[in-house]
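All protein chains of the complex are present and in place, except for one that has been dropped.
As written, the chains take the letters A, B and C, and residue 1 is the first residue of each chain.
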Amino acid sequence: MAHDASHADAADHGAEHAEEHHPQWSTYWKVALILSVITVVEVWIYYTPFRDSKLFVPALLTMSAAKFAIVVMFYMHLKYDHKLFRVLFTGPLLIAIGTLTGLMFLFGKFALHLGG
Amino acid sequence: MATAAIAESHSHGEVSHHRTSTGLNHRKVAVWAFIGSECMLFVSLISTYLIYKGRSVVGPYPHENWTDPATGKVFKEILNIPVTSASTFVLLMSSLAMVLALAAVQNKDKPMPTGWWDRQLRSSKLWLWMTALLGTTFLGFQAYEFTSFVHEGLTIRTNLFGSSFFTLTGFHGAHVTVGVLWLLALLGIDYKRGLKPADALNVDIAALYWHFVDVVWIAIFTLIYLIK
Amino acid sequence: MTTMAAPAPATLPTTGEYKTGIWSWLTTVDHKRIGILYLVTALFFFVWGGLEAAIIRAQLAGPNMGLVTAQQYNQLFTMHGTTMVFLVIMPLSSAFFNFLIPLQIGARDVAFPRLNAFSYWVFLAGGIVVTLPILFGMAPDGGWFGYAPLTTKAYSSGYNIDYWVLGLQILGVASLAAAFNFITTIINMRAPGMVLMRMPVFTWMSFVVQFLVILAFPVITAALVFLLFDRFFGTNFYTVAAGADPLLWQHLFWVFGHPEVYILILPAFGLVSEVLPTFSRKPLFGYPVIVYSGILIGALGFGVWAHHMFSVGMGPIADSVFSVTTMLIAIPTGVKILNWVSTMWGGQIRFTTSMMFAIALVAMFTVGGISGIMHSSAPADLQQTDSYFVVAHFHYVLVGGAVLGIMAGVYYYFPKLTGRMLDETLGKWHFWTFVIGTNLTFFPMHMSGLYGMPRRIYTYDAGQGWEMYNLLSSIGVIFQAIGMTIFFVNFIRSWKKGAIAGNNPWGAPTLEWAIPSPVPDYNFAHIPVVTSRYPLWDQKAGDLVKSEAETTTGGRLKTAAELGIPMPFPTILPLVAAVFMTAMLCGLLFIHAGNLPLALGIMITCGLGLAFTLIKWLTSPLE
Partner (left out) sequence: MTGTSRLRRSLGAATAALALAALAACGSDHPNSTFLHWTEFGRDIDFLWDRLLGWGTAVFVLVEAVLVYTIIRFRAKPDGPTPVQTHGNTTLEITWTIVPAVILVFIAVPTVRTVFKTQAKAPDSALQVEVIGHQWWWEFKYPQYGITTANELYLPVGRTVNFALKTKDVLHSFWIPNLGGKRDLISNRTNYLWFTPDSIGAAAMNGQCAEYCGDSHANMKFKVFTVAPADFESWAAHQKRPAVFGVAPAAPATPAVPVKSAARGAVAAAPAPADTAPPVGYAFPADQIKPFWWPKTPLPAGLAEIPDAVLAQGDAARGKDTYSRSACIGCHTITGNPMSMGVIGPNLTHFGSRHTLAAGLFPNDAKHLAMWIKNSRMMKPGVLMNTQGMNEMDPMMHQKVTTGGLTDAQVADVVAYLRALK
């Protein structure tokens, strides 16, 4: 039922994969539900003693990454779209995450103190 | 630049004599490249916030109370998690509205279903309005947050936390504002001549931008608000 | 070999309706004309930045000289660096991106022609904002990497740094807009059969560079936004008293700054990768390796930034990691050098001026690359960084690499640009004086640096063992100046009077040489179908271009209209948008002047003007 018309203008483009795998309305609702649940869990654990656990930050980062990935894959339909877009997005994203990680190390945010 | 790239618009991508080597639309390629670039912008802003976290010489602080040694005045931890959780939820729901708007435009020429709810799902105007309103609500939350912080004694000039916090969230807010204006422009077209499946690409591109601004907030909410 | 022997026509082809006059240049959206605008503007700034360098070298020719004051000197070296990086080498590369990319991939234009014009006008505006103040003695004086907190208002209370921050921010917009444009162009507008691994290496390197731009410039944008907010709105990003960490600026700057080095050098690598095969009459040796090493250099370029900061005390782990990643970059770079030499090996080398510049790049970049390895060793770098040794190093990279490569490109593509040849005799004079001058200027700097001379000093004392090296460097500048003067004479004369070039004067293999010189506004009368990496060597001419009978009428080339090719309309809107945007940002200067209402008035007025222009732009048809 969901038909991707956005490819109609692309003259020499085979519309085959877009036809088959495009998400349904129901997918969008399910995704919204999952996103909401994760957000609720995130806020909930913020108010529990788990907040002082060593696993708190990793847990939050994992949930946040999951939300990030779900939105990108389903709402930005990167899961279904041309693989070029995946490259255009994940390449820069990886460099960005690498830079963030590098900076955190350099400013001692990961507390890796050896020597000096 | 995004707007300028988008401004290379209507007659270009859709004109049939312009074949493209990948079959992809120019503007959509450009917007994905733009989003990749924005990743680096927000990573710079987020990194700066995180680097400066805990380094302010005076309060108020995000997660701790602070007593001004000069006046003895106590400043409470300033981040308001319940309010921000609500605004985060609003922004997430706006993304849902946005995909529904896109789906509605893509399916404009299908026979109209009979069920009331299914008919609502076909209304691009409804979902575009919904997205814009949810986006505006998010901005309202942010305006509330900013003004209450100022009342509590935190401005962009107060300390490192203030400078990096307001700049980061302010840049995000500016992106949401651009997104809302973009949605209003699409609504203007919808009212003037109706968005058709051939316009789906225009909505698609706006949606990509909108969702990206949403995922940035997902990162900000966790990294800035929830992690101490 | 099909086109190699084609006799040059006696006259230049004309299309009849190619518009001339100032207005046609202000409104042009033709990538070739925009390329020419970039070229001419960048060459103008080359003279400007060169004069700054000449004054610097005159001041340093001997010890304790008093030609300029300390403050003037500090402005001169800041502006020399800023000018050469942002207003000379980058836009010279942009000139080639604009002119060449569509031609090399068989396209009629870039993906967003009006955005392309906008990029140029924004670049020009940013260039004016950052360079003009030197005429009033108010030029930026914080060094080209503008380390905080020296650049904060507490230590630089004048307007000098304001112009730098605003100018760089504006130039960043130009680079980003252009990069999105070229990424889209290369991905989307290749001719049928022009798969990625058939693309000319220049286009490949340009493709990598555009990604470096879109990933590196946002970082400097953020860093500059912080500085701008600090200076105009009183934020604390670099305020020492508020607990700021000056290393924040340094890290953000070099996260941008190191990829920027590759933004400067890779286009030149691309150009010599075109020149060397043509004049050796051999395909590029190891094309895939050259391409992959270019990508690898670009990607690794994001993991080495802190090697500019070995003296700041990052700790042994960071120093070691960045030392090793920096050394890794030497591998793909070395591979490129050896592949270029192997391209010439076994060939029939023709020593045109273009080829000589390309060979000189291989020879001289090697020196810069080796001194780069010397910096990569963190403890050794502690004796080298911020000394003249590092000045020698990056001039070997940027002059011995980027400028020589671009010069090879200018001599190579001038015929395609203008339809006429640059004079080869003057070219040889240019080559020898410039290359000798370059070595004479920069090689002694290795020595003065290793013998303890720090960089960025406006004067030095007698008896420190530096006099002779400095004198040699200063004499070298005279040679460079003579060389560039010869070049400009040649450039201007040949534009009007040079020998007629014909389609393919060099017997080159790539697509741009299949069409007339100068290139008609529609580029390709029909879009070619490509089946080879070297179509003009491997394919029949008839497969690539229409016959002369089909494309000419009455002794002239047919117009786009006659051929039924839709062309984008010229428009002034990109220029207007660029002016509004620049004026809007410059309104901030009145905040510094203490006149908030005027600042707001200017910014709101220009902001509305910009919005109105963009709406007009958005709603007017492209073609």
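As a working rule, a contact is a pair of C-beta atoms (placed from the backbone, for glycine too) under 8 Å apart; a residue touches a chain by one contact, two chains touch by 3 or more.
Remember, predicted model here, so these are calculated numbers, not experimental data.
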Tell me which of C:233, C:451 or C:488 is the one touching the absent chain. C:451
Which of C:21, C:379, C:564 or C:594 touches the chain that is not shown? C:379
Filtering C:289, C:426 or C:583 for touch with the omitted chain leaves C:289
What is the set of subunit C residues that contact the non-displayed chain in the whole complex? 1, 63-64, 66, 69-71, 74, 143, 147, 149-150, 155-156, 240, 243-247, 280-289, 311-313, 315-316, 319-320, 323-324, 327-328, 330-331, 334-335, 337-339, 341-342, 344-351, 359, 362-363, 366-367, 370-371, 373-374, 376-383, 385-387, 439, 443-444, 447, 450-466, 468-469, 472
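To be clear about the criterion, only the chains that are shown with their structure count from here on.
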Approximate Å spacing (C-alpha centroids) for the pair subunit A, subunit B: 15
Listed in rising order, subunit B residues that touch 2 or more other chains are 20, 22, 24, 29, 33, 36-37, 40, 51
In subunit A, which residues are in touch with two or more of the other chains? 84, 91-92, 95-96, 99, 103, 107
In the complex of these two chains, what residues of subunit C are touching subunit A? 187, 211, 214-215, 219, 245, 247, 251, 255, 299, 302-303, 306, 314-318
Which part of subunit A faces subunit B closely enough to touch in the complex? 1-14, 25, 28-29, 31-32, 35-36, 39, 42-43, 46, 51, 56-57, 60-61, 63-64, 67-68, 71-72, 74-76, 82, 84-85, 88-89, 91-93, 95-97, 99-100, 103-104, 107, 109
Hey, which residues of subunit B end up touching subunit A in the complex? 13-14, 16, 19-20, 22-25, 28-29, 32-33, 35-37, 39-40, 42-43, 46-47, 50-51, 81-82, 85, 88-89, 92-93, 95-96, 98-100, 103, 106-107, 109-110, 121, 197-198, 200-201, 204, 207-208, 211-212, 214-215, 218-219, 221-223, 226-228
